[in-house]
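As you look at this complex, bear in mind that one protein chain is not there, while each of the others sits in place.
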Amino acid sequence: MSKHHVYKKIEIVGSSEKSIEDAIDNALAECSKSVKCMDWFEVVETRGHIVDGKVAHYQVALKIGFRIE
Amino acid sequence: MSKHHVYKKIEIVGSSEKSIEDAIDNALAECSKSVKCMDWFEVVETRGHIVDGKVAHYQVALKIGFRIE
Amino acid sequence: MSKHHVYKKIEIVGSSEKSIEDAIDNALAECSKSVKCMDWFEVVETRGHIVDGKVAHYQVALKIGFRIE
Amino acid sequence: MSKHHVYKKIEIVGSSEKSIEDAIDNALAECSKSVKCMDWFEVVETRGHIVDGKVAHYQVALKIGFRIE
Amino acid sequence: MSKHHVYKKIEIVGSSEKSIEDAIDNALAECSKSVKCMDWFEVVETRGHIVDGKVAHYQVALKIGFRIE
Amino acid sequence: MSKHHVYKKIEIVGSSEKSIEDAIDNALAECSKSVKCMDWFEVVETRGHIVDGKVAHYQVALKIGFRIE
Amino acid sequence: MSKHHVYKKIEIVGSSEKSIEDAIDNALAECSKSVKCMDWFEVVETRGHIVDGKVAHYQVALKIGFRIE
Amino acid sequence: MSKHHVYKKIEIVGSSEKSIEDAIDNALAECSKSVKCMDWFEVVETRGHIVDGKVAHYQVALKIGFRIE
Amino acid sequence: MSKHHVYKKIEIVGSSEKSIEDAIDNALAECSKSVKCMDWFEVVETRGHIVDGKVAHYQVALKIGFRIE
Amino acid sequence: MSKHHVYKKIEIVGSSEKSIEDAIDNALAECSKSVKCMDWFEVVETRGHIVDGKVAHYQVALKIGFRIE
Amino acid sequence: MSKHHVYKKIEIVGSSEKSIEDAIDNALAECSKSVKCMDWFEVVETRGHIVDGKVAHYQVALKIGFRIE
Partner (left out) sequence: MSKHHVYKKIEIVGSSEKSIEDAIDNALAECSKSVKCMDWFEVVETRGHIVDGKVAHYQVALKIGFRIE
């Protein structure tokens, strides 16, 4: 009986006009359509586009870990 | 008369269901129970747990600097 | 006819009492007074000052990219 | 006639109660079920869970490279 | 109506006997067979094999970003 | 009722004449004398001393995370 | 009589449809319009845009050093 | 009979109006009041405050290693 | 009434035949001719030229932060 | 009378079919044929080749320090 | 019968007036005069000198790996 797990990590970039947290939510929402069992995320980069001197989109790159079996 | 200060930096991980800023607040609130004179923090890692395809907890690792004397 | 662009990146630190996003907004607002055509930003450091055991200011260092010609 | 190859790198986390090497083996064993032609790995992170003051699981994050064609 | 996009980043290694740029082209050509809407790349590593004291292959590792939806 | 936790991370260097895993065990064994509730570790550096051309001691630097409350 | 020099480093992103070297040339050509005495450059990032599965532009971020006095 | 040692590393910031070496000395002097058996240090950051266009304080962040038992 | 500040960071390389601290002083002295309100510096690189087997110049790259308004 | 030492660090990659520790041993054994007075090592990279879905060789890159005089 | 190999990595900087690839070739050509069995290279830094606003030399730092026995 196996007592260990194996995980895969993928890198996803979410974007949002509102906030860094909302960009993370958007990344997870899109990703959850095809990936089951997402377990954790790690923020690897925070960037954004600027239009007319204001933030147009936050862009947050995440590593998302999920169990495979 | 001493004209210099010495600081210690410790690493604390705060968590929150709400936001990155709230995770930082929670880390500082817990830390302030035992550490006086916290002076600054530096975010060193932002991660989180995912439950049912949504962020369950933001986890923010901070270095917190405070004067020792 | 030129088909390429050249960009400059400068490093700006915005601060805010409210949130990380607000510190980014403050950096862009100040920067837009002298820089036209800001195009994107990259967060390079998130820090803050602590007063009385609470966050007094978030300080967010950004690289801001803009086209030069 | 093509004289070059193209590879993909994926990131997998293996775990084991026994050793770092066994965690790597477990990652490869799981991964080989869906990926043919695994060619090399690079250890990118070594962590672990602690239970009752002892290592419960080693967790080793690998990048695994394999040829695609 | 959604105003945000979500991207995935994958890591591909292209090789070429000729040049760094040709290794990038080869990576994109292979990758475009299965991925639609590739949007940008980031060079993460440049290496190569040496045979008889000369470059036999340039090997360029890229992160390739593409929109998912 | 609090639904969040706060963790502290400390950096410990364990050593062993036998193996990397044994150096980790030794670090945890010593650390568990004063720290309750150790939760995870992250390997941050692996080094060692050499005597007479052989490994005399493996030295493994760990960050150890534990809940504070 | 001064025997030392002081330099400033600025970060510029050049782009080109042709090659990495051409993107560097374009960055220097634009930069030389306003900066005298450019002395050296350091490549800090190589990226690019992809259109129709091919490289549309190489984008090379450089730090450029020049003497100030 | 134990043949291995366990060390702890803490991070201290020393400051000085005079020099980088003096800032290191100040950090060690303060730290030695509470820590016995300091064994080595590693410089992790060198910064400083500027007043009236001159260095007011060098600030040197050190990791200090000491044996625990 | 504004309660936040915005800072700019520029990168300067000072050199000196005497010491690392003197190279920092030289960088600040030159920089203070055009920049008011320099607030802090961060050492990002320490290098030097060698002539006849001895240090000819220390070269210290600094990021210098100053308030803009 | 000299009270200081000078060390050289070289980078060696050892390999082994058995374990990470054995790859380190193999690197040291080969290196000790030409280098006297090896003093310490630092692991800088852990990789490996995969054959038939299993680890064929661990490859461990080490910096090895030894006194010169 | 030995089933493992040991490699040494050395760091070489090649330069060229023409291209990054040519600077790599020049480094390998010079290095092959004294080193047999060069096996692979890794680009660790790309820089250059600027004269009259144009690239005078590309300077590419490589790690070169070769088998020792």
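Read from first to last, the chains carry the letters A, B, C, D, E, F, G, H, I, J and K; within each, the first residue is number 1.
One rule holds in what follows: contacts are C-beta pairs under 8 Å (C-beta built on N, C-alpha and C of every residue); 3 or more make two chains touch, one makes a residue touch a chain.
Predicted, not measured: the structure shown is a model, and the values here were computed from it.
The hidden chain, counted over the whole complex, makes contact with H, I, J, K.
Panel shows chain I; residues 19-20, 45-50, 53-55, 58 of it touch the chain omitted from the view.
Considering the complete assembly, chain H touches the hidden chain via residues 20-21, 24-25, 28-29, 31-32, 38-43, 64. Summarising the interface, chain K meets the missing chain with residues 10-17, 23, 26-27, 30-31, 57, 61.
Keep in mind that, in the parts below, only the chains that are shown with their structure count from here on.
Shared contact partners of chain D and chain J comprise F. In this entry, E-G is the pair from B-F, E-G or A-E that repeats the interface of D-J, since more than half of their contact pairs coincide by residue number. The chain with its CA mean position farthest from that of chain C is J.
Chain J and chain K have Cα centroids separated by 21 Å. A separation of 38 Å divides the Cα centre of chain C from that of chain K. Touching of two or more other chains is recorded for residues 10, 20, 31 of chain A.
Under the contact rule defined at the top, the touching pairs of chains are A-B, A-C, A-D, A-E, B-C, B-F, B-H, C-G, C-I, D-E, D-F, D-J, E-G, E-K, F-H, F-J, G-I, G-K, H-I, J-K.
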